[in-house]
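Just one protein chain is left out here, and the rest sit where they should.
And now, chain A:
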Amino acid sequence: MPARMSSRAPAGFCRSLPELGLLLLLVFVLLQGSVFPHGADASADTSHHGGDGCSSTHVKEINRTKKAFPVLSFEYEHIKTPFEVSIWVLFASLMKLGFHLVPRLSSIVPESCLLIVVGLLVGGLSKLIGDTELPKLDSKNFFLVLLPPIILDAGYFLPIRPFMENLGTILMFAVVGTLWNAFFIGSLLFAVCQIPAAGLTHLGLLSCLLFGSIISAVDPVAVLAVFEEIHINELLHILVFGESLLNDAVTVVLYHLFEEFSVFGPVTVLDGFLGVISFLVVALGGVLVGAIYGIVAAFTSRFTSHMRVIEPLFVFVYSYIAYLSAELFHLSGIMALIACGAVMRPYVEANISHKSHTTIKYFLKMWSSVSETLIFILLGVATVGGPHNWNWIFVTATVFLCLVARVMGVVGLTFIINKFRIVKLTTKDQFIVAYGGLRGAIAFSLGFLLEHEDEDMKHIFLTAIITVIFFTVFVQGMTIKPLVELLAVKKKQEAKRSINEEIHIQFLDHLLTGIEDICGHYGHHHWKDKLNRFNRKYVKKCLIAGERSKEPQLIAFYHKLEFKQAIQLVESGAGGKLSSALPSTVSIQNIQPKKPPPAPETRERVLPQLPKAREEEIRKILRSNLQRTRQRLRSYNRHTLVADPFEDGFSDLLKKQKMFELEKKIKEMNNYLSVPAATSDSPTLRRARLASDPQSYNVKPDADGVPTIQVELASPQSPDSVNIVNIVDEVKRDREKDEDMGLTMKPPSAPSKQGAEEDAKDQQKLMRCLSDPGPSADEGEDDPFLP
């Protein structure tokens, strides 16, 4: 979904400045449209003044060079097109910024409306100024340049699970609903046109049906723009949005069908039949093309491990080519794009680096955001500029019929659908679905594309289309938010999926599959399970590089979750508030069994386990104890002074490697600890428990007397490097308690020093503190590790 760039409102007096800047830019835009071409023409004219022959121009040039050499010349034609495009893109983006500076505007009026208004203003101004050439919402530009980024963004980030679960419903709405809309509106409009008073009798049935097919489709751009801001629950969002995406196939087929027929006369049954076949070909063909390109892209990404920088390029280019290929054959380009993005995503994400993932995400959001903005502005401009033919009856009939058709369609279809759904759609849901059927720029472009000898009719259509678009975007777009609040429609849950939920969902899937197998029925769980197994066995091996191909989904999910948490932790900074959603004091020791398992097991647990398990344990403990040890961190955390060792990227592998080294060091330190037989927990756990000991806080007063290092809150610290300090602390305190001897740092540090020569910078930082020939064994333990 396109993200909105939001900027915080600066202090009061600054607000006028950006607006002034915007105004200046606006004037500049208009000027360049009007003045400069004249300027360019002027210079072109002078060069032809002398005559047509090249000799004369040549003479002219020679003559001209006799004058002073032009130090500064002005040649606009050369850069005209890129310059104008850039100015428009810049203008659109500045508008977006500008909206958020005005305090309450963006919460009342959706952005799409504001942008259309801006477009109207620009168009109006340009008309006032006079003869200017403004970029039109050209169908070619629209379909080839402006639309693909938005659709790719939607397709790549499509939530697959809810989409698939509701696929039947979505298809019903998209196919049957759109067909119903088209025919209902078309035929009733034809009836309206028969009224002599309207003066529209020249519009044939097929023309009306053609118009109906253009106006009936719900527009993904408009839906995205409006629904993004209202945060309704996932089900409704996916229903309306999925419908807007999938109805493209229907629209394409109907449009071409009626366009053909309105030119070539009467329709036969064979034609109708061919139309149905055509629909299937268009839809499935589009999906197939997209899927093929998606698989090729996934396969390509398998080999990009040495050339990480161009990974995002593959995603974008393959998707775009998929779109163009589908358009080549008159298949549904939108469905191809969606299929491509959705198919390639799981495999590509397993292969590419974290940075590439971020790049893809932000580029897609950026492009789709700019595209959307441009589309709405240009829509406004085209409204002012375009030739209009306002016919009251036609326009009002259109608007009215659109609404009625939508409501009737949704209600009727829901009635049928609810018979097959487990989670029924309530009346509230139906209302939102019906109300969310917004029309947008696709309808406009399709209308623009119409080639009909009757220009008059085309203008009538365009006017009506624009009116409907304006009505849906302004009226429905603005009121849907308060209505959602009023009707108390369920909002999107902010909580992310937790590991528990993932476990249980998988469990339930397997359970239901098993029950189906016991009952001998091949239900949809069975097939889903088969597909998953096929995926795991063959497809993943082929498309995912290296070890990750064997990683089961639960583990992949878990690692992703851990990763995100670690990053969150680092970003929030150890000194800041802990960003965990659950401020709780529960930690690992609370859930470990209290009853000591028999002694042999104890031995097992103390012995070094497999590195990975241990490191995860440590990581968890560290994280969970971070809250408590934060206090002490402030005084002696010199790691903030050094460059952030994690700048190079948070790649899993790197982290794991570091954790492994960390673990090795702790293991070595372990060897110097005596493990009291009383408790059966592993040393790490004991240390953890001691960390929460009230005793540990007594340390603080001592620390104050010692020169402390201020913690740089801004710089992200790695929780790992920070906490190793505390672990060492606790280790020492342990030893003190148990052995009650003076402690010298040297023994533990010595072997640690050996391990110091690692690649990663942070290891060296750690080593610097660990290997410090610390102060002699007294309360000086709590000193910072100052040399």
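We adopt the following convention: a contact is a pair of C-beta atoms (placed from the backbone, for glycine too) under 8 Å apart; a residue touches a chain by one contact, two chains touch by 3 or more; residues count from 1.
Just so it is clear, contacts and distances are computed from a predicted model.
**Student:** I want to check something: the complex is missing a chain, and I'd like its UniProt protein name from "Sedlin", "Calcineurin B homologous protein 3", "Centromere protein O" or "Elongator complex protein 4".
**Tutor:** So, among "Sedlin", "Calcineurin B homologous protein 3", "Centromere protein O" or "Elongator complex protein 4", the name matching the hidden chain's UniProt entry is "Calcineurin B homologous protein 3".
**Student:** So which of A:521, A:541 or A:560 would be touching the chain we can't see?
**Tutor:** Of the candidates A:521, A:541 or A:560, A:521 is in touch with the missing chain.
**Student:** For the chain left out of this view, which of A:201, A:305 or A:498 touches it?
**Tutor:** If we include the chain that is not displayed, A:498 is the one touching it.
**Student:** Among A:187, A:389, A:506 or A:535, single out the residue that touches the unshown chain.
**Tutor:** Selected residue, touching the omitted chain: A:506.
**Student:** Under the stated touch rule, tell me which residues of chain A contact the chain that is not displayed.
**Tutor:** Residues in contact with the chain left out: 419, 421-423, 493, 495, 498-501, 503-508, 510-521, 523-524, 526, 529, 533, 550-552, 554-555, 558, 561-562, 582-594, 610, 612-613, 616-617, 620, 624, 689, 692-693.
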